[in-house]
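Okay, here's the structure, questions in a sec.
Of the protein chains in this complex, all but one are displayed in their positions.
The block that comes next holds subunit A.
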Amino acid sequence: MVADGSHALGGMASRDRGRANAMQRFARRRSTIAFLMTLPLLAIIVGLVAYPAAYAIYLSTLNRRMTAFAGTLNFELLFESDTFWMVAFQSCFFAITAVVLKASIGFWLAHMLHHIPDKGQRKWRGMLLVPWVIPPALSTLGWWWMFDPSYSSINWLLAVISVPEVPWLGHHWWARIAIIMVNVWIGAPFFMIMYLAALKSVPEQLYEAAMIDGASSFQRLRYVTLPMMANIISITVLFSLIVTFANYDIVRVLTNGGPRDLTHVFASYAFQVGILSGNIPRGAAVSLFMFPILALCAFFVLRSVTRRNKEQM
């Protein structure tokens, strides 16, 4: 009996020891440590991204007074609204035009800078980064003054070269162009600095090999520079598309959606509907509309980046 009892106790002790060892092994696993170390970031993402997103989805399913479940009513009403479709068009027009211009100007500037000797390059790089460093609300205010119908310095300059006065913020198409101009002015330096870094990482010998292979300068750009920068171009365009789609401050400061709500983008329209007009569920529905478009973009862009990485790196 005694012997049996001691065996049983010994068995339990070894099981406990085994469990303790397993716990220790689990705690020491790299994946466990990695998870614990990323936990603060995960908490921030859940608190500041996942929870508000889930809450917005919940809000968008409520009625105006937020007293009852309304299903997809808010979305249905939006789909029937001409203003909403105008906002959707304006958001897409604004984001796509601005990103294309920012990328093109940024690429051109990066190319120019890349060919300046290192010593002078730093000075130009610093100056060209200024628009990106100034707080957007502040610089947009400066632009607003320059567009001002009474004191517009831009119109004054145009008058010097005998160009008729432009109603920058008075006509909706000019106002849309003005918003894009300001966004491009602020955002192009970001593209410039990213593309400059990418240009510097293209091995010089690839250009030399292409020169010997018979490539003209345009062909070197087409067959060496652009393919070598494809990943950074995709990622910056995606990133900028997301940020530009969600842009709020430029529209808010420059036009406040006017004239006649014709310059609203999703974010400013969501604020207008949700906060200023007091229809929070409808505002939430507007803001959620961006998500599927951007998710689809992100999926395709990141898939092509991964594919290229696998092939080339």
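By our rule, contacts are C-beta pairs under 8 Å (C-beta built on N, C-alpha and C of every residue); 3 or more make two chains touch, one makes a residue touch a chain; residues count from 1.
Here, contacts and distances are computed from a predicted model.
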Chain not displayed: protein name in its UniProt record ("3-oxoacyl-[acyl-carrier-protein] synthase 2", "Xanthine dehydrogenase family protein subunit M", "Sn-glycerol-3-phosphate ABC transporter ATP-binding protein UgpC" or "Trehalose transport system permease protein SugA"): "Sn-glycerol-3-phosphate ABC transporter ATP-binding protein UgpC"
Contact with the hidden chain (one of A:M146, A:A230 or A:C297): A:A230
Omitted-chain contact residue, chosen from A:M86, A:V100, A:V166 or A:M211: A:M211
For subunit A, residues in touch with the removed chain: 203, 205-206, 208-216, 219, 223-224, 227-228, 230, 308, 311-313
